[in-house]
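The structure that follows is given in the form of structure tokens.
Of the protein chains in this complex, one is absent; all others appear in place.
Should a chain be cited, it is by its letter among A and B, assigned in written order, with residues numbered from 1 in that chain.
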Amino acid sequence: MDVALLGLEQILTWQTMLAVVLGTALGVAVGVLPGLGSVVGITMVLPFTLTMGQMPAVAVLLGIYCGSVYGGSITAIIINTPGTPQAAATALDGYPMAARGEADLALGWATTASLIGGLFSVLVLMLAAPQLAAFSLNFTSVEYFALGVFALICIAQVSQGSMLRGLLSGAMGMFVATVGVDPVIGDMRFTFDSFALSAGISLIPAIVGLFALSEMFVRIAERYTPTVKVDFKVGFKMPPRSAWRGRLVLLLKSCLIGSFIGALPGTGAATSAFISYSEAKRSSPNRARIGKGEPDGIIAAESANNAVTGSALVPTLALGIPGDPVTAVMLGTLIVQGITPGPRLFIEHLDVVYAIFFILIAANVAMFAIGAVGAQAFTRVLRVPESLLMTAVVVIALLGAYGVRGNSLDLVIAFAAGIVGFVMRRTGFPIAPMVIGMVLSPMIENALRQSLMLTRGSFWAFFERPITLALFVVTAAILLWPLVRWLLRAAKTHNDAQDRRT
Amino acid sequence: MNFRIFVAAAVSGLAVLGLVQPANAFPDRPVTMVVPFSAGGGTDITARTLAGPMAEALGSELLVKNTAGAGGTIGTAEVAAARTVGYTIGMMPVGPMTTQPHLRKLPYSPESFDYICLAYSAPSSIVVRKDSPFNSLADMVDYAKANPGKLNFGVQAIGSIPHVAGLGLVDATGIDIAFIPFKGSAPTFKAMLDGSVDMFVAHISFLTQNADQVKSIAMLSDEPVSTAPDLPTAKQQGVPLNFPIWGGLVAPKGIPAEARDTLESACEKGMNSKAFGDRMADLRMPVTFMKGSDFETFVQAEFARNAKLLAKAGLSN
């Protein structure tokens, strides 16, 4: 307990508290802006983190981290354009809810779920970091491959209602992500000798095009179609306590999924949000409404992606393996002050570890406050004339697409993706599977080919690993279950029919 | 309205916008430093640390622009193709400069640049897990000779300097090991911790930062490293391997000599600043400055050496 107090003492300075609030606000801001993510936030604060004290530096970085993961959901809900890839799943239910005028409530669900997810993962980090880190080392490339294949189920879950088109959309996303440099051996693929294309078709410009640009085209196309006037409610509305009834199991499950995936370096918040969303769609009592503006969809996506923030620090601190640029810079900041990551960190520098816990808690609380206050402004955006709003969105989204890599190809990709997205939406192809495909494809291919190199080309060696085998079995069971159920029902009706005949 | 005041106001307004350019000496406007990787990485942090004091020496703003993609080649090509006025320079690391051009067709080569200075050069090291039975290069080589094809060598990317260093090791010792590529140093490190790979080549600051979990079996430098003098080099163990991880400032070929000289002296002043020195000390990296002309010779030597090793491994295009 003394150590905890020591940790608390380290962060209870005005500098650190200010750093948490400013960092979180900046994180929310870059998260909200489509295309931009935490990396831009780091670029801004990097010159300061090199000179400011250790705890304020860590505070500002963790603030950006938590804020940006949450911020993406705001744009996803309000204008159907996920501000960050992590929030792509949030748009699936958040936007339909906002479109029927309940943006205030959608933001309420998203913000509350984010807060709970974030706090849950801090708890995980506090209680089980060394154990979780040790467990994550059971995940070699082979297990990552199995996890990636398991995650592909999301494509099928999200495509319900237009299954074949959804699967095709997912396959296209997976293929498009392979264009450019072969991630394993560095050869060029499908670039047709274009140097510009060797940079590959990256995720963020594609999301900007598929969502923001196509939304603009769709709305222009519909401007001759009379629409029902929606009364957009402004502000921030906490979901009533009664509404949580029956959703707590889902919330807990989503938090667990997010915390677990987060502890595996390199998988990320987008994957965890999709896995959690697809699990909600498979098992939630409200699953029939998911995809049409059901709170369950928002809860699943937002609690899972924010639950990644705390647990992503597990491999960062306990193993010295940062999963993304934010944690990498944070690790660098700690190391400069003479703190060596590794299992012994939790023994020798427990005060620092506790200080980080408290910073995370403060950042999550700040995130909630900023979200609740900011909602007043965000929801008002919906009352801006549509033409000006869409213009603003398109300009900022293209700017964001350019800003990620400073690469002119990305603007072309965003434009092309905008047209593809428009055509897909007009012809009934869902867009989300394409994004999921693009997220998962590099992970699956990398893991598959690394595994094959490690096993010297043998597929059978995959099945000798218990975790991999278990993941494959679960994947097969989930995929085959509807078929089995259908066969059982068919057999039953057949029997009933025969019974009647006899 | 008084006409003269109007003209004065208009001219000063335009001057602020930069339309009326006074013919000052270089630099009279912001210089852009292209970093071919994303913000937050090692190259980026070094570039930003240098940019502050260097801008002070230049007396003009120095903006860092990240142009990422395709292993750093997109940003490098951007610098090679920039206007030759000296306002676009690049912080170019060893990979895009000396290994990538051998792997595939690129719109640039070391001949496309004017050289300003070497900005950093850190020794690399072959690292293994702390609990590994290998304590020296000989331990590992003996094991590899007794068990050909058994050991896995992790690489951060095919054709990267750590990979080329591994190829150099194979070339010098004749051992048979498998190279397993990962995506960057964090996944490679993880693969070593989970037992997938037995060793990889890392930057010296990685070694000191993860001292709890890894150890070096050979520093890949000719001279003992000043910041880690007690670690034996590969040369001391009878295998001369020298693979520093470096980066330096370049400009598109053909910038005015005056601009190049100004940039070179600003680079030197920047590197001698306290801010830069402190940061390098934090990373356990020696401050290694090299003049533009020396840097050019150095790059050419590295380019030729890496060409040979990559060709031998069948990787060149």
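Convention: a residue touches a chain if its C-beta (ideal position, glycine included) is under 8 Å from a C-beta of that chain, and two chains touch if they have at least 3 such contacts.
Going forward, contacts and distances are computed from a predicted model.
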item	value
Listed names "Tripartite tricarboxylate transporter TctB family protein", "Protocatechuate 3,4-dioxygenase", "Aspartyl/glutamyl-tRNA(Asn/Gln) amidotransferase subunit B" or "Sulfite reductase (NADPH) flavoprotein alpha-component", matching UniProt entry of the absent chain	"Tripartite tricarboxylate transporter TctB family protein"
Of A:Y70, A:F195 or A:F429, the one touching the omitted chain in the full complex	A:F429
Residue, one of A:V32, A:V394 or A:I431, that touches the chain absent here	A:V394
Given B:I45, B:V64 or B:A165, the one touching the chain that is not displayed	B:V64
Candidate in contact with the missing chain, chosen from A:A99, A:L350 or A:V412	A:V412
Absent-chain interface as seen on subunit B, which is shown	17-19, 21, 29-30, 32, 63-65, 158, 181, 314-315
Touch residues of subunit A, complete complex, unshown partner	30, 36, 40, 43-44, 162, 164-165, 167-168, 171-172, 174-175, 178, 182, 184-185, 187-190, 213, 216-217, 219-225, 385-388, 390-392, 394-396, 398-399, 402-403, 406, 408, 411-412, 415, 418-419, 422-429, 441, 444-445, 448-449, 452-453, 455-457
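Everything that follows uses one rule, which is that only the chains that are shown with their structure count from here on.
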item	value
Rounded Å distance, subunit A centre to subunit B centre (Cα mean)	32
Subunit A-touching residues of subunit B, taken from the complex the two chains share	38-41, 44-45, 48-49, 52, 65-71, 73-75, 77, 103-107, 152, 157-159, 178, 180-183, 186-187, 189-191, 193-196, 209-213, 279, 282-283
Sites on subunit A touched by subunit B in the complex	39-40, 42-43, 46-47, 50, 137-141, 180-181, 183-188, 193, 195-196, 198-200, 202, 265-266, 315, 319-323, 325-326, 328-329, 331-332, 335-336, 340-345, 404-407, 409, 446, 450, 453-454, 456
